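Here is chain A:
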Amino acid sequence: MNWSKFFSMGGYALYVWGSYGVTFVLLGGEVLMLLKRKRDLAKRESSPGA
Partner candidate 1 sequence: MSSGRINWYKYAAPANFYPLAGKMIPWFALLTALLFIVGLYVGFFVAPTDFQQGEAYRIIFIHVPAAWMGMFLYVLMAIYAGIGWAFNARLASMMATAISTTGAIFTFISLVTGSLWGRPAWGVWWVWDARLTSTLILMFLYIGFISLQSSIDDPRRADRAGAVLALVGLINVPIIYFSVQWWNSLHQGATITAKSFKMAPSMLASMLILLAACWMYSIAVVLVRVRYIIREREHEAPWLAEAVALS
Partner candidate 2 sequence: MFGWLVWRDLILAWRRRADVLATLFFFVIVVSLFPLGIGPERETLKTIAPGVVWVAALLASMLSLGRMFGNDYQDGTLEQLLLTPQSTYLIVLGKTLAHWLVSELPLVIIAPVLGLQFGLSENSLAIVVVSLLLGTPVLSLVGAIGAALTLGLRAANVLVALLVLPLYIPVLIFGTGAVQASVGGTSPQAWLLLLAATVVLSLVFAPWATSAALKISVE
């Protein structure tokens, strides 16, 4: 497996890895936002008078 060829993607590394990078950053960000929402909810539910 020629790793250098894999990473350079025939010179299109910016476009290909940029695309997948953006995708996973955004989807990961969505998951992180949900985790934050869960924490905020837990905080609100555990505080008195909730």
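Selection rule: all candidates are chains of the complex that A comes from, given by their letters.
Heads up, the rule we're going with is that contacts are C-beta pairs under 8 Å (C-beta built on N, C-alpha and C of every residue); 3 or more make two chains touch, one makes a residue touch a chain; residues count from 1.
Just so it is clear, the structure is predicted and the values come from calculations on it, not from any experiment.
One chain among 1 or 2 touches chain A in this complex, and its number is 1. Residues 6, 9-12, 14-16, 18-20, 22-23, 26-27, 30-31, 34, 37-38, 41, 44-45, 50 of chain A touch candidate 1 in their complex.
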